[in-house]
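Structure below; questions to follow.
With one protein chain held back, the other chains of the complex are shown just where they sit.
A and B label the chains in the order they appear, each numbered from 1.
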Amino acid sequence: MATAERLKLEHIVKEYPGCRANDGVQLTVNAGEIHALLGENGAGKSTLMKIIYGVIQPDAGSITWNGHPLTLQGPAHARELGIGMVFQHFSLFETLTVAENIALSLPADQARDRRKLEARISEVSEHYGMALDPRRYVNTLSIGERQRVEIVRCLIQESSLLILDEPTSVLTPQEVETLFRTLRQLSHEGCSILFISHKLQEVRDLCHRATVLRQGRVTGECNPAEVSTDDIARMMVGNETPLSTRVEPRAPGEVLLDVSHLNYRTSDPFGTSLQDLCMSLRSGEIVGIAGVAGNGQDELLRALSGEALVSNDSIALSGVAIGQAKPSLRRRLGVAVVPEERLGRGAVPSMSLVDNSLLTAYGEGMVSKGWVALNKVRDYASRIVDAFGVRTASIDSHATSLSGGNLQKFIIGREAMQQPKLLVASHPTWGVDVGSAVAIHEALVRLRDEGAAVLLISEDLDELFQLCGRMGAICAGRLSPLVNTSDLTIEQLGQWMAGDFPSAAPSEVSHAVA
Amino acid sequence: MLSLERRAVDSRAMQWASPLLALVLTIITGMGIFMALGKDPVEGLTFFFLTPLSDKHGWAELGLKMAPLLLCAAGLTICYRAKLWNIGAEGHFLMGALWASVVALQLGGQSGPWVLPLVLIAGMVAGAVWALLAGLLKTQFHCNEILTTIMLNYIALNLLLYAVHGPLKDPYGFGFPQSEMFAASALLPKLIPETRLHIGLLFGLLAAVAVGVLFARTFIGFQLKVLGQDERAAAFAGFPAKRLTLLAFILAGGLAGLAGASEVTGPLGQLVPQVSPGYGYTAIIVVFLGRMQAVGIVLAAALLALTFMGGEMLQIAMALPKAITGLFQGLLLFYLLTCDAFIHYRIRIRRAPKAVAGEA
Partner (left out) sequence: MDSVLITNVLAATVVAGTPLLLVALGELVCERSGVLNLGQEGMMLMGAVIGFIAATSTGSLSMGVLAAMLGGVLMAMLFALMAITLAANQYAAGLALTIFGIGLSSFVGAGFVGQSIDGFDKIAIPLLSDIPVIGQVLFNQDLLVYGSLLIFALVFCFLKYSRGGLILRAVGESPEAANANGLKVLPVRYMAVAFGGAMAGLAGAYLSLAYTPMWTENMTAGRGWIALALVVFATWKPERVLLGAYLFGAASILHLVLQGLGWNSSTELLAMLPYVVTIIVLVLLSWNPARTRLNTPLSIGQPYRPSK
């Protein structure tokens, strides 16, 4: 492996109103090296990466590229130098074809001959084992395929440094393996890779070196293969934060939620329809549903919350059919929901925590004859903040002013304090700091111990294995069997996430429950 | 280099300073316009803003013009808080005026205390129905309310023109397109004797207060606010979006309809083609300028009522086109939106990043 320094950052500082996202960051990436940039959410990884790609300018610090100091003028300049970027939320245009997308990032003269470009796309994608049809429209591609488009786009520009932002969080375990093969091949050919992640095991498997960030500062550099995951975790979160531990399952009680042959046709052209979903949840258990984003998770959540109405008999709560019940009625019957989007669904961004308490807890005696009892709402908001350790300036602060973790604790607290019989939570710890994630997990387990049924929809397999008594996967709107977590291997789950399971006949489901 | 930077927290001070700043900028621009036309700017401004209010009569006229603006603006506030872009107050107003006139003329010589309420209710219902139409087009057919309300405004205007040229035309009106004068029983009582000011102003003030209470204290108001700020959160919370939307339209239409009814039963006493000098459109500016708050709307309505009087005054005193009213109103809204940007953003002088060496 060559040891020439390809990219060197020194003393990078970037400040935003109210926070110092990067505070004197040092980072060196050598030629042909796969270098991990580790850190929990909000540690400053994304900011640093945007600086390297020229999307934003640092307030101070220097960037050296192949030994030459320079100022990056923008993404186009970065690309010209050979810096390529694969975004976490892909920067693709859904209504354009693969070739058109790639043409847009190339200089005009290289993109003019569309046929030549298409041939080149096919050639590059085959060479690295990532088959792609250049004429397909991006909105017809799976998430994994879209990621390939981004990678191929960088390769066509002959990037010598490839930045990947949390590339595995959207993939099935099998797709991750394929990606890693491609990355290792690239590294052998001399391409440097900056691999941004918070998944320690992956980093140990793939990367030659790792730089760890915490609160905008570098807290360590190591060879990840030689250090234990606990040591790296400590560098990421510091010594004060407790790390989550596996939760022992309990014996569940009576069947509480019974979903049978749930079908839901979405009217959203970009959505996924649900096909013949069957499952049952008992009180006192946490059941997990894994899956790659966009496979019907949101539709399932909406069908359970009442935002989407379905055939009345397909959902029963304690034996009462509620498929046609509106959200407010379901709430009264004991259904609480924590949606994936904290801001803009779970909470109104521009409203205070007080108003956001009223948003779903209005059934807790806050409204009488149409008038709002403001003191009761304020009292409820204060109790959430106290009981769930929500860090906020005051209960009159806007939801946007809270960090992701604190807002999520607030939302979970708001739902949990209504003492629901069933809590449906979607990606509750997505983008949340480790401390808050632990608190959220504790809240879910507490609800379970109080006898509620919890349905946990998540992309984070670690989280699912850690919390759930039973779990399965959703793919293309179909649900795999739900089995005891102790009987499930990650390979099996990966196959299910890719849709490789027999269509769930009710007998199998009840078998799994029993 | 100057650049805009998002504030961490929206500026509360700017929220209220913005309308004042916009007014100052409008006045400065106005002076420029006077000078460009070769008129004395101080004299021009005096005629525009001060002369109309130099006596009791002037103040009464101000109240008279505030009444329809307040009623329309109160209704629009309900819609805009819910982010329903109802531009149709003008149409609601015209339909209110039209149907109040129909009822007033039908009841003809009837006297009795029930005549006037009936006439006003007819106006409110007509306005509400007209607005409900746009509401239903939105909730049932997903039609953009801006376009439908604008179209309904044009349709309402043509209906009104049809009425005064046809069925409602005064046969003894020397061919003028206007209705007969209403009977005394169908006229609004005066608020101040010997002026034209009628109790419509009280309706307007009451409406502004009611809208204030609606949003400060009631659950319906809260639901409307959530619907406006975050449609998905409203759906998640289970608020009935369609019913709330229709309610907002009905209230806006009813209030603007009442404004139209008050105009024909108040200062006019008959239906004429020019029943509105654009109150329904100006009310949009009132809502934005008044920050969608009760007190703000009252102040903004007073200011914009004054622009109508100022325009007429300039026409008489300085022989300027009356259209200067529209120009001032447009400028005011323009500057307001520009100043409003600084509620969310602040100007920052950026330096080039330091300590970054050399060539690009």
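Some notes on this structure:
In this section, contacts are C-beta pairs under 8 Å (C-beta built on N, C-alpha and C of every residue); 3 or more make two chains touch, one makes a residue touch a chain.
On a predicted model such as this, the values are computed, not experimentally measured, just so you know.
Counting contacts over the entire complex, the absent chain touches A, B. Summary of contacts with the chain left out: across B:Thr148, B:Ser185 or B:Thr265, the touching residue is B:Thr148. Among B:Thr51, B:Ser101, B:Gln178 or B:Thr325, only B:Thr325 touches the chain that is left out of the view.
Mapped onto subunit A, the footprint of the missing chain covers residues 50, 53, 55-57, 74-77, 79, 85, 87, 90-96, 100, 103-105, 108, 111-112, 267-269.
One chain of the complex is left out; on subunit B, the residues touching it are 3-6, 85, 87, 137, 140-144, 146-148, 150-152, 154-155, 158-159, 161-162, 165-166, 281, 284-285, 288, 321, 323-331, 333-334, 336-338, 340-341, 344-345, 350.
Note that only the chains that are shown with their structure count from here on.
Residue ranges of subunit A in contact with subunit B, taken from their complex: 11, 17-18, 57-63, 68-71, 73, 77, 305-307, 326-328, 330-331, 337, 339, 341, 344-351, 355, 358-360, 362, 367, 370-372, 374, 398, 401.
Contacts from subunit B toward subunit A in the complex involve residues 5-9, 217-220, 222, 225-226, 229-230, 232-233, 235-238, 240, 353-360.
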